[in-house]
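Apart from one protein chain that is not included, each protein chain of the complex appears where it belongs.
Entry: subunit A
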Amino acid sequence: MSRYEILSPEGLRTDGRRWNEMRRFSPKMATTTAADGSSYIEHGNTKVICSVNGPIEPRASSARNSERATITVDVCFAAFSGTDRKKRGKGDKRVLEMQSALSRTFASTLLTILHPRSEVHISLHILSQDGSILATCVNAATLALVDAGVPMTDYVTACTVASYTNPDESDEPLLDMNSAEEMDLPGITLATVGRNDKISLLQLETKVRLERLEGMMAVGIDGCAKIRQLLDRAVRDHGNEMARMGAL
């Protein structure tokens, strides 16, 4: 029994949300001029900066493919991002896994075939961690790729869902985990492409009962659709702003 209850009998979580509510999600687009595309996303206390360069000439010959563009991802955890100071090296297992998951997800959504022999480089910096890090990275990368003008079929949006077990053994999915929930509950990270509910990334790192997965995925897909609306609004607002400034 943990010291605090993750879901109170009144149906409120530790930060006062209900099961289907997300934390404050504030996306910003085109935050720096140094890269082709950039974004900054605050999802609750999780903060991620993303910059995209590309399509560019591959920096390493291993990233050269004569059929399609290669997508390289750099994920970097700032040493001050967690509760305790911790430095993660480049060879950290978790970092490598996130990088490969991200590059595979975007390889299937971007129209890489239009830019053979080139590279799209996505660089992600995690400034503050409070759960749902991979999902926030996906959303930040999507927004930065839109800003960079890399051709893609649709938005890739992601969110997390936890599975909470009530005292009477019934289960309840909880949308958008924070770090406390991530530590105590089994959960999935799920990314969908576009308006239809096609799943392009699904990650489950803990054990969960098979019959619960269906419900978690349904809640996750709804969450992704919600995030898609928020990202779309950010892109449209940015476009309107650009048009107003006369940049278009």
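List of remarks:
Everything that follows uses one rule, which is that a contact is a pair of C-beta atoms (placed from the backbone, for glycine too) under 8 Å apart; a residue touches a chain by one contact, two chains touch by 3 or more; residues count from 1.
Following the convention adopted for this analysis, contacts and distances are computed from a predicted model.
When the unshown chain is looked up in UniProt, the name that turns up among "Ribosomal RNA-processing protein 42", "Exosome complex exonuclease RRP44", "LAFE_0F15104g1_1" or "alpha-glucosidase" is "Ribosomal RNA-processing protein 42". Across the entire complex, the residue among A:Asn45, A:Ser108, A:Thr165 or A:Gln203 in touch with the chain not shown is A:Asn45. If you put the hidden chain back, the residue from A:Cys76, A:Ala180 or A:Ile199 that touches it is A:Cys76.
For the chain missing from the display, the contacting residue among A:Ile6, A:Ile56 or A:Leu127 is A:Leu127, taking the whole complex into account. Listed by residue number, the positions of subunit A touching the unshown chain are 32-35, 45, 47, 49, 51, 74, 76, 78-85, 87, 90, 123, 125, 127-129.
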